[in-house]
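One structure follows; several queries about it will come next.
== subunit A ==
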Amino acid sequence: MKWQFSNDAPIYTQLIEQIKVGIVVGAFPPGERLPSVRDLATEAGVNPNTMQRALAELERDGLVFSQRTAGRFVTEDKTMIEQAKRGLAERHIKTFLEAMIRLGYRPEEIVSLLRQETGEEGSANGGSGM
Partner candidate 1 sequence: MLRKLLKHEFRATGRIMLPLYLILLATAIGANFSTRGLLETDLKVLDLLGGLLVMAFAVAIIAVCVMSMVVMVQRFYKNLLQDEGYVMMTLPVSVHQQVWSKLIVSAVWFALTIVMVCLAGLIMAFDIDILEGIGEVFHEIFQHVTAYYALNGTAIAAEFLVVCFLGCCAMCLHFYTALAIGHSFSGHKMAWSVAWYFIIQFAVQFVGGMLVTLLDESWLHHLLLGWTDNISGMAAVHFGMCVLIVGELVYAAIFYFLTTYFLKRRLNLE
Partner candidate 2 sequence: MAVLECKALTKNYGHLAALDGVDFAIEPGRIVGLLGPNGSGKTTLIKLANGLLTPTSGDILVCGMAPGKETHALVSYLPERTSIPTWMTTTQLLDFYQDFYADFRRDAAEEMLQHLNIQPRQHIKQMSKGTREKVQLIMVMSRAAKLYLLDEPIGGVDPATRDYILSTIIGNYNPEAAVVISTHLISDVEKVLDDVIFINQGRVMLQSSVDQIREEKGMSVDELFREVFKC
């Protein structure tokens, strides 16, 4: 997994986000054990306390759970992972929309632009994949 951090938000919130992505894309598969806090922290190059805080937060949300001796595991609840995926998607869409509106696009224009980019619009009739 690749870890990247921006300057404007606390590190632990960025960690939460990136671990969520890891779970959604299957880098941390459902039901699997997560690496130890120290290993994860070393890998991400962050303070173990910060990693601990991020994982505790994820645990409160239910995406990971800990078993007293065995460590921390990713939830097996697929719908919960789906929900997380949806949540992440909404966040991305929201920032995207904000940026487009700042550029002066109206919602209909944005939708048609999106269609064009993804190849769904009839410009190259029938040339669309799915």
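Some points to look at:
FYI, contacts are C-beta pairs under 8 Å (C-beta built on N, C-alpha and C of every residue); 3 or more make two chains touch, one makes a residue touch a chain; residues count from 1.
The candidates were selected such that all candidates are chains of the complex that A comes from, given by their letters.
All figures in this text were calculated on a predicted structure; none of them were measured in a lab.
The contact partner of subunit A in this complex, picked from the candidates 1 or 2, is 2. Of all residues in subunit A, only 5, 7-12, 38, 41-42, 44-50 touch candidate 2 in the complex they form.
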